[in-house]
Structure formats: structure tokens, C-alpha cells
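For this depiction, one protein chain was excluded, whereas all remaining protein chains were kept in their positions.
So, subunit A:
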Amino acid sequence: MVFFSQMLINGIVVGSIYGLVALGFVLIYRASGALNMANGEFVIIGPYVCLVLITAYDIPFFIALLITLVFSAILGLVVERLVVRPLQNAPVISVIMATIGLSSLLAGAVHMIWGHQTRVFPPIFPPTPVQIGGVIITPVYLWSFIVVIALLILFSLFFKFSKMGIAMRAVADDRTAASSMGISVKYVYAATWTIAAVVAAIGGVLLGNINGVSPSMAAIGLTVLPVVILGGLDSVFGAIVGGFIIGICQNLAGGYLDPLVGGGLKDVVPFIIVLLILMVKPHGLFGSRGIERV
């Protein structure tokens, strides 16, 4: 039972980070209908930058994190300006292909600059684990969870009530109508990519604190794909729920089934779930089929 709870909690924490990264993915999909295949690279660049700031320049963690977020925001803006905007009137598939190219480029850059060894963050959170009913939770996990939940609440409020949030949803809904309303589509796109890059960086830093930083972390870009397909590509809420489900299933499968089959199942399970969900509910759990009433 303790083992089960342990796996469950690990799953919830990792899943919450998946949800956060998937949020950026969903935002871009909703705004432009394109999949951002470079999302995984957005996730790894953040923690590398943060790590360099901490280890090489001795900057305290929170300041380093802030600088990292600013850096990521700029990265998102630059990508939008240089890669996405020139393709604004091009077919969606061109944008997707461009992000695949971008992902190779960024992955190559990460390898060139930082090499391929795993690096670890200096301990930031207190190392003494918290015990809840026999289940051991390390503070990194606890804090990651709190940060993610706080961010998710913040974003839901942003989309529901802020002027920019409503404008972003309006553009996602009907681009032409939104621009007839005086909403600058360019501005909204730039904001979307900025937010996506920033949440990816936060997710990356949290994951980096848990597992260490290595280029292979970019695989989360691939894991997030099952998350969003499960939750529904255009649903922010779905991304979060999907993140939890995939995270939990992955960890439970890793804990119970991996020893039976000799390992590796952890990485396969999300895709098995995707296959199942595509057969039963191709729009995902919360994806819209599109309201049609004319």
C-alpha cells in the first residue's frame, strides 16, 4: 500500500508538470492550429540557462529563475517573430514542419553548448523528506506540485477574466472576427508563444530539480503529445487532467509492470493510452467537437 501511494504521489507530481508543459502546447494549438514540435526543446533550454546562472555565476536560485523566465519569454518572442510569423498565411502543416526544424536546431545547440552529460541542480529545497502516513514525499516534489497548481489557477483566472486572456480565446475561436474587433492577432500570437515558452521553462526547471538536467529531457516534448491528445488538443482543462492521468499511469506502470517485463514500459504506456483514446474518443476527453448551430 505504501509502495502504491508512493508511486501515486510521484505520478501526481510528474503529471502536474506534464500538465503545465501541455498547457503551452494547447495554447499554441488553439491560437494557430499548429502543433509545436519544439516544445521539448523549450523545456530543456530553461533549466540549462538556470543551472549555468547558478553554478557559473553564483546567482541565488530565485533570481536565476527570474532571469531564466525572462530569457524564455524572449526566446518565445524570437521564435514567433522569426519562425511563425512569416508563415502566418501559410498552411498549418508548414508551421508544424518549421517547428520540427526548430526543434532539431535547438536540440543541436543544446548539445553543442552544454554537452550530453546529466547535470544536477545544487539542492535548493531542504533535503529532509516529509512523511505523510508512511509515504515519503521529498520537498522537491511537494514544492513542484504547489508551484504547478498555483500556476494553473493563475492561468485559469487569466483566461477567464483578463482582457488579454479573453482576446486570446477570441483569436483561437475565430481569427477574422477577432481582428474585426480590433484585436491585434500578431500581438496575441506573440503573447501565446511567450507564455508557452515560459511555462515550458518552469516545467523544465522543476523536472530538472527532480531528475537532473540532460538533453534527453526533451523527450517530454513527445510525452506531452499523449497528454494533450488524451485531454483534447484544444482544452486547457483537458491538458491538466490528461497530465495527471498520464503521469499517474506512467508511474504505476513503471512501479508494478516494469519489473515483470524487464523495464522500459514506463515510456510506452502513454502511447498505449493514446491509441486507446483515439479509438474510443478521437477528440480526447475534453476536446471540443466544435459547436455547430447556425
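By definition in this document, contacts are C-beta pairs under 8 Å (C-beta built on N, C-alpha and C of every residue); 3 or more make two chains touch, one makes a residue touch a chain; residues count from 1.
Assume contacts and distances are computed from a predicted model.
Taken from the listed names "Glycine--tRNA ligase alpha subunit", "Fe-S oxidoreductase", "Sarcosine oxidase subunit delta" or "Branched-chain amino acid ABC transporter ATP-binding protein", the protein name that UniProt assigns to the chain not shown is "Branched-chain amino acid ABC transporter ATP-binding protein". Checked against the full complex, the candidates A:Ser104, A:Thr118 or A:Ser184 give a single residue touching the omitted chain, namely A:Ser184. Check A:Leu87, A:Ile124, A:Ala170 or A:Ala219 against the missing chain and you find that the one touching it is A:Ala170.
Residues 89, 163, 166-167, 169-170, 172-174, 176-184, 288, 290-294 are the ones on subunit A that touch the missing chain.
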